[in-house]
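Here the complex is missing one protein chain, while the rest keep their positions.
Chain lettering (A, B and C) follows the sequence in which the chains are written, and residue indices restart at 1 in each chain.
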Amino acid sequence: MSRKSVSFSIKEINSDLAQFRDLTVSIGAITRERWDEPMGPSPFPSLTTLRPWDRRLLSRYKPFYMPFCDLCCLCTYGKCDLTGSKKGACGISMPAQQSRIVLLAACVGAATHTSHAREILTHTIETFGRECKINVGGTGVEVEAPITRLVCGIKPETLGDLEPVLDYCENQLTQLLAVTHTGQEGSSLDFESKVFHTGMIDHLGMEVADIAQVSALGFPKADPESPLADLGLGTIDAKKPVILVIGHNVPPAAAIIDYLRDHGNAGDVEVTGICCTALDLTRYAPKAKVVGPISWQLRYIRSGVPDVIVVDEQCIRTDTLTESEKIHAPLIATSEKNCLGLPDMTDEPAEAIVAAFTHGDITGALILDAEKVGEVASRVALAVHPKRKKRGSIPTKHQVAEMAKKCTLCMQCRRACPNDLPVAQAVKLAASGNLSGLDELYDECLGCGRCESACKQKLPVHTLIVAAAEKQTLDETYCLRTGRGAIQDIEIRKVGGPIVLGEIPGVVAFVGCANFPKGSREVAEMVAEFAKRRYIVCTSGCAAMSAGMYRNDEGKTVYEQFSGAFEAGGVVNVGSCVSNAHIAGAAIKIASIFAKRPLRGNYEEIADYVYNRVGAVGVAWGAMSQKAAAIAAGFWRLGIPVIVGPHGTKYRRMLLGRADRDSDWMVHDARTGESVYGGPVPEHLFIAAETKEEAMVLIAKLAMRPNDTGKGRANKLANYIDLHKRHVGGMPSDVYRLVRTPADIPLTLKDEVDAHLAEHDWKESAIPDPTLLSRMVHSRKVA
Amino acid sequence: MSRKSVSFSIKEINSDLAQFRDLTVSIGAITRERWDEPMGPSPFPSLTTLRPWDRRLLSRYKPFYMPFCDLCCLCTYGKCDLTGSKKGACGISMPAQQSRIVLLAACVGAATHTSHAREILTHTIETFGRECKINVGGTGVEVEAPITRLVCGIKPETLGDLEPVLDYCENQLTQLLAVTHTGQEGSSLDFESKVFHTGMIDHLGMEVADIAQVSALGFPKADPESPLADLGLGTIDAKKPVILVIGHNVPPAAAIIDYLRDHGNAGDVEVTGICCTALDLTRYAPKAKVVGPISWQLRYIRSGVPDVIVVDEQCIRTDTLTESEKIHAPLIATSEKNCLGLPDMTDEPAEAIVAAFTHGDITGALILDAEKVGEVASRVALAVHPKRKKRGSIPTKHQVAEMAKKCTLCMQCRRACPNDLPVAQAVKLAASGNLSGLDELYDECLGCGRCESACKQKLPVHTLIVAAAEKQTLDETYCLRTGRGAIQDIEIRKVGGPIVLGEIPGVVAFVGCANFPKGSREVAEMVAEFAKRRYIVCTSGCAAMSAGMYRNDEGKTVYEQFSGAFEAGGVVNVGSCVSNAHIAGAAIKIASIFAKRPLRGNYEEIADYVYNRVGAVGVAWGAMSQKAAAIAAGFWRLGIPVIVGPHGTKYRRMLLGRADRDSDWMVHDARTGESVYGGPVPEHLFIAAETKEEAMVLIAKLAMRPNDTGKGRANKLANYIDLHKRHVGGMPSDVYRLVRTPADIPLTLKDEVDAHLAEHDWKESAIPDPTLLSRMVHSRKVA
Amino acid sequence: MPMTDAWQTAEIAGPKKASLILKPDIADALISRAKRPIMIVGHGIVEYEVNGKPMIECLIALARKAVIPVVVSASTNREFLSREFEPAAVMSAVEISSRLTDPEWKGLDGKEPYDLAIFVGLPYSMEWTILSGLKHFAPNVKTMTFDCVYQPNASWSFPNSTIKDWAANLKGIVENLED
Partner (left out) sequence: MPMTDAWQTAEIAGPKKASLILKPDIADALISRAKRPIMIVGHGIVEYEVNGKPMIECLIALARKAVIPVVVSASTNREFLSREFEPAAVMSAVEISSRLTDPEWKGLDGKEPYDLAIFVGLPYSMEWTILSGLKHFAPNVKTMTFDCVYQPNASWSFPNSTIKDWAANLKGIVENLED
């Protein structure tokens, strides 16, 4: 917590030196006293302030560790073998080591968002001033920064007000990272509590980043009808000069748009993007085009379409320079965090850099000035476009077949494929001139290129796949709704009741990266399924793109099929990775705006509310990164369960509840103070599903909350049972645990459910007014 | 960099509201304008500000990567096989991955020191106020914070002035950690540059921590005659109640001393410590006793001597609770970073906690209040001492032999031993009643306990060793000079010339942890050897203890044999880990005070000076931790080479120069501007030595600098050749590369050296006025 | 490739690695010796055939002969139901595995803990990590895989095999049990 932020006011001074009244000096702006909500118990919580809350959750959802390696290699006493009950040289046990690695990953993720937030904030303050007002949704959004209010107990009004929030994040992250040092924390549960803390800090950092860019860069402001943007390789006019931006920090990309506009070239150049920079660029300029998620990077560059490549930060292939050189496309790096060994030309005149690129003197440059990047990228694109002639590295089909003949079926490619795809078989088939096997791989391929690295014949295996799938790539003409940012207060007011009572069966957020078990399609299918079922569906980041990459029978993407409003059946793209803060923010706002719970510095009470009442579920089907780990942890601390795909087991542990142990599910009834059974809901806090089918059933199940009314629970159960019948077969075996009163039974399924209940000796129980916090008992009437 | 720190002053205001003159408001105190030195080019450098300097060093000392694992497991696309030229799913190559892990380790290390500094600073400010003056050496030390001045360009005067320094550290660490995220930096050399930056930040954090504690807690202030303190198991009066403190953050331990003193129990209780908390406690209270470095932890606890164990943070065995329970000693955890799963009793009355411990209701408690720790630990020690009767877990010799009979010679213990010690053979021998094998292991054993974990017969192998060595442990009665802190300006003025000219053959710092290849003895021997040779020898941290754990023929430890002054032949214990800042600080002060180079925000010039002129060498013979990695990196950026023991190869890369490539060693001659050969000095920046003998020869060699005068070089060569003759045999093969003019030839070795030179067609060359910075040419006369 | 390299190249094993099932009788002996076996079946089994028949039939035969309760993950359930075999439970693989690490858990029928868990058909890396969890934290449960590739974290695994060798082995396991 920033200790230097100072605010003092003096009513009146009379002295020999001066006389004055009502002097106020406010620096750091932690407390501009314009907020009359009383301060809650935990503003700027330290590492252990919320430990009791974490321990409460962790006593219900005990970690199941799945070590990704038997060893610890973090200090030079090691490597240490921690198999089973062996201890390391520092005394560490395997559970502690696994949770320590989770903490390390979460710290990396949160540091990434926080440092990105700092970039954005510094940039916007430099451009628009510290006093630039925060505006995330005009009058429609009164609670402008729910996480900041909740965690820090402050109410930011200007960009400058966000600085102490990041100071706090940086301070906490430094402490959290220190916890991973050799010979610090020894308890796995304390590590886990710190993971939760890191997640909360991560959400703060994300919120600051998105608030700053939405406010200052003119992004859609909580707009349910934000424009649609083009998505997919097929939407790009390759005849024009094409600029590709990759990464997460939008200012350099925005500067390209500005430069082209200011110089009358707006229509002459295609500005295309991969990953979150693409998403944020369409929020800035909806005519920019989104190529796809990170997994599209290799295929798009190798196509030769981009004439200039501009990278900023995060989730950018680290071999981009090698790839850009292959297609003779100049590369511009724009972040101190990602210099790629390039010469720093920030202080060179733009003219000189453009000349160096066009003469081929350099293949890449580091330019740490967004405006200069805008100029150089634009001018270089225009200059090199005619010369490059879209020189790509995709072979003809005949060439593919010829190359494939070198394959020895050694299987190294398949053994290197994260999804164990039948790569070798497809290559072998191609040798006979039949490229269908390779073509079929395209849709499921993650574009990681490990098959190529592994190939003993040095075949460019990934390129072969892309070449075989040429038609598919040209067909990629989709769209997505540009990120709307926050949810409006009025939307919250409208849906708050139905959500909390269970009548809207849940809020499902599809977020995160593209490490999918079977390509993007499953995300699009799940989004459509739950929107049809009248859940509120949110999307963000790479998942928001994947969701848009398929069309239904009528040729519509989910963004065209469903509204963009935060309402039953809406598909709400909040934006890029950092926009995930708005999803957590919406849950918080339900507690605050709809239920009128005090928000300020009052983390436990709000989380307790969200956990027991707001049927939100996160799905990170292709979660890959350390950021994803941090984002998930932020949701956990708020009591929101997260489902990941099968690769998610590599995050090293699950947080699973035990429905079979009734004693785990006791809650306080706030009305009576009694400890009562609240039902195994939500049953898990973090779980990896093996298939899409399993995930869908889990989503429906994990959206249940102890507070559901009969009508609400019946609605949720109807979805759960229906999904189970369709995708699993038969009635779920645990319905009897989820029905509390006859009112919970879905009308249409009454006979079946009654029979099931009879089989299980079901007995009616009361619906509690649930809380995990004993201090909430009788403390107030619950909304 | 902290952007909020604000200082404004108003000369005169006349308005309707007020009139005043000379109002100054200063918050954050970055610029109390009392320092008239002009600001240099790089105050608060960002991630890339000093990249050109780093690249200059790295072009000379290219990393040699030794992957500690063939895989990357940092994201869930992985694990990825990076063998040879294979790339990961994110495109990363093996060199980048190795340097990325080094960066991650350095970030963990620097975060640990920085968060520790924050603890200390917050504690001292709470106790003594933000306006408490910094005082590290009274009038003897004018440059109070050389690293802070150099890096930040500020001149701190009060504790409060140190806060923006830590804000900057936390901000930079967050950015640096973000660099390790998947898909960020792709160039190994840029990772390495960021490692250097992390090291510099680490040194800043350490400086703040030690300045704060020296200033506020009354530690010796740059005192060459700081008192001697007892060291070793044999110095403890086990008949008294004994408190053991472990870790790095001294306030809880200091509070124990205070409580005992204030309650008249000062003489009744032995306060003993392990690791840096022990060192800092002797700076606070010289009658406290140092047990030994981290490797003494298991053996000391199992002896049963400690009645209460108090742990704070860093390098504490994470299984301390298990071990303390075995001997029925209450455990008190005192840090948010190390909660060990214990109940938080911070808000309980001391009385109640004492009772809970003495009644055996609890075996451990978390108490996050230093003063309360002081009271509880003291009272519990007095209360449980009579009951515990020093119940340890050390078996009798007969019992050892009986247990040893279970040994099957499966060799798992030896295969688990970091130093491949013949453990199994010793146990087998013990089965026959002969404990000499076990006894012999004691001196080389690191106390990690991995042999026990590995034992299929569940023998308490480490305990058997300790039992066999009972006599040795009782003989451990040594002493060390308590940490003196900074070096006085007058000392710098005295030795600056001799060092820069080479007449003092070098400054050797023995620092860091206890992961020694052959126990502590080698450190003590090396310290004595170089002190005898009239080098200036510094010690800190665990190495400072190890250095004191042997006696010469006259029964004296090195601290009794040699002076504590920073002078030729002195053995200067600066203090704990964080006191390492004073060693770097001394090098900087030579440039600043002796050579009068401008210091403020002028990193490159000062580092260039240190690199080319100050013959300093760091030796971290048992470097184990992430902190050690960060400390080393801070020295590298200053151009100070570091030698590690054989385990140091596990840090994943060396930074080695190539003496055989003349073109690598060109420097600018500041007088003429010419590019001239500067000789392969210092030859390496980071190197692991296999044996003590190799290390000693390397120390002598790496202390050479291009600026050495003939007399100085002759002195350094005489030491180098003599050490080589003694420990290697014969004349070193590279003397001809190190002799520039006949004046460089040691008089006593003239004939031999002449013969050697003749063999190698040696030609005389000029001694340059060396610099790596072209802007330094002709810019000023060099001291 | 060597029989005991992890099938996915990078999923390197630790110091403790699976023993090999080289012949059917090894597996049979292990199954017979187990007091309380359980089988966990993932969706991957639909892709394989054992001697011309869907692999699932082989598993059903085994489960019937050796009286092994079968736990299936979601989409696999229907495959069993359609063959008139009722799995003992539908549970996600991580959930059943987490239960197995609880020495107090008395099994799906509440009787006594399982001592042998047979895995088959999960995605390779998911099975790898789950088996790692059991290797470290379920010391009383032995694990076995019936996949055709080596899973180092199991107690026993087939080596990396050709489909033919593997099918012959699997068939042998079931047939021998009849004798």
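Keep this in mind: a contact is a pair of C-beta atoms (placed from the backbone, for glycine too) under 8 Å apart; a residue touches a chain by one contact, two chains touch by 3 or more.
Predicted model only: the values in this text are computed from it and were never measured.
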Among the chains presented, those that the missing one touches: A, B, C
Hidden partner chain, touching residue among B:P252, B:P330, B:P517 or B:P706: B:P517
Sole contact to the chain not displayed, among B:D420, B:D443, B:D475 or B:E674: B:D420
Contacting the left-out chain in the complete assembly, out of B:S733, B:T748 or B:S765: B:S733
Subunit C, residues in touch with the chain not shown (by the definition above): 5, 9-10, 12-15
Hidden partner interface residues of subunit B, rising order: 64-71, 81-85, 94-95, 410-412, 415-416, 418-420, 454, 517, 646-647, 649-650, 652, 654, 656, 658, 684, 687-691, 693-694, 697-698, 727-730, 732-733
Hidden partner chain, residues of subunit A it touches: 70-71, 78-81
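Convention: only the chains that are shown with their structure count from here on.
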Computed distance of Cα centres, subunit B from subunit A, in Å: 39
For subunit A paired with subunit C, centre-to-centre distance based on mean C-alpha positions, whole Å: 35
Residue numbers of subunit A (touch at least two other chains): 68-69, 81, 85, 416, 418, 454, 647, 650
Per-residue overlap in subunit C, given as positions that touch at least 2 other chains: 9-10, 12
